[in-house]
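Shown here: the complex without one of its protein chains, the others still in place.
After this line comes chain A, so read on.
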Amino acid sequence: MHIAEGFLPPLHAAAWGAASAPFVVHGVRALTREVKSHPESTLLLGASGAFTFVLSALKIPSVTGSCSHPTGTGLGAILFRPPIMAVLGTITLLFQALLLAHGGLTTLGANVFSMAIAGPWAGYAVYKLLRRSGAPLMVTVFFGAFFADLVTYCVTSVQLALAFPDPASGFLGSLEKFAGIFALTQIPLAVSEGLLTVLVMRLLMQSSKSDLVRLGVAKLTGAGRTEEAAAR
């Protein structure tokens, strides 16, 4: 989903930058608030950012005969809500743009919009809807992560189709082309990301139940209560 450096016309690059900036600024505020009011969150925040670091570095073969990578943004969006994930995702994208020549500074706004804003919000919305319908936690986590991943790549396809409409078939023809490259490839990877996010969430349930309860992800059960009491 990384649009390469210089590959968006200046007007598009500026527009996506302007669209992303308020989300990131709001995210930085949310992040400072979270760290100030709950210093014990810092470690888990780091772990969420680290998850995105690992997953977005892994280029995995897919059914279309090409390779792509997951985004790892579903976990942070579910744990800390999407505004904070916007910051963590931006840090990852900046690292890749500066050191790996993967993505770029001129396309940072567009890439932040797809991976750090649209994906996390979509995943979070799916997660919330499923939770409200009473689905088991791990099912909601799987689909939250799945959609955070897939929607990111759909948004990238739209961004490129807007910038480069097909001379003959226009925006839709171009969208079909880019979606064929990105979205189709991404489906099995989004499944992988869903499974890995479930795995990490299971480990968190074992090791940090009280944090998950405070963040509203898990409910207090017998085991959690004794842990809570022991912590006091």
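The working rule: contacts are C-beta pairs under 8 Å (C-beta built on N, C-alpha and C of every residue); 3 or more make two chains touch, one makes a residue touch a chain; residues count from 1.
Following the convention adopted for this analysis, contacts and distances are computed from a predicted model.
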Quick one: find the hidden chain's UniProt protein name among "ABC transporter permease", "Alpha-E domain-containing protein", "Cobalt transport protein CbiN" or "Carbon monoxide dehydrogenase". "Cobalt transport protein CbiN"
Where A:105, A:135 or A:213 are the choices, the one touching the absent chain is A:105
Interface with the unshown chain - residue positions in chain A: 1-7, 9-10, 43-44, 46-47, 49-68, 95-102, 104-106, 156, 160, 164-167, 174, 177-178, 181-182, 185-186, 188-189, 191-192, 195-196, 198-200, 202-203, 206-208, 230-231
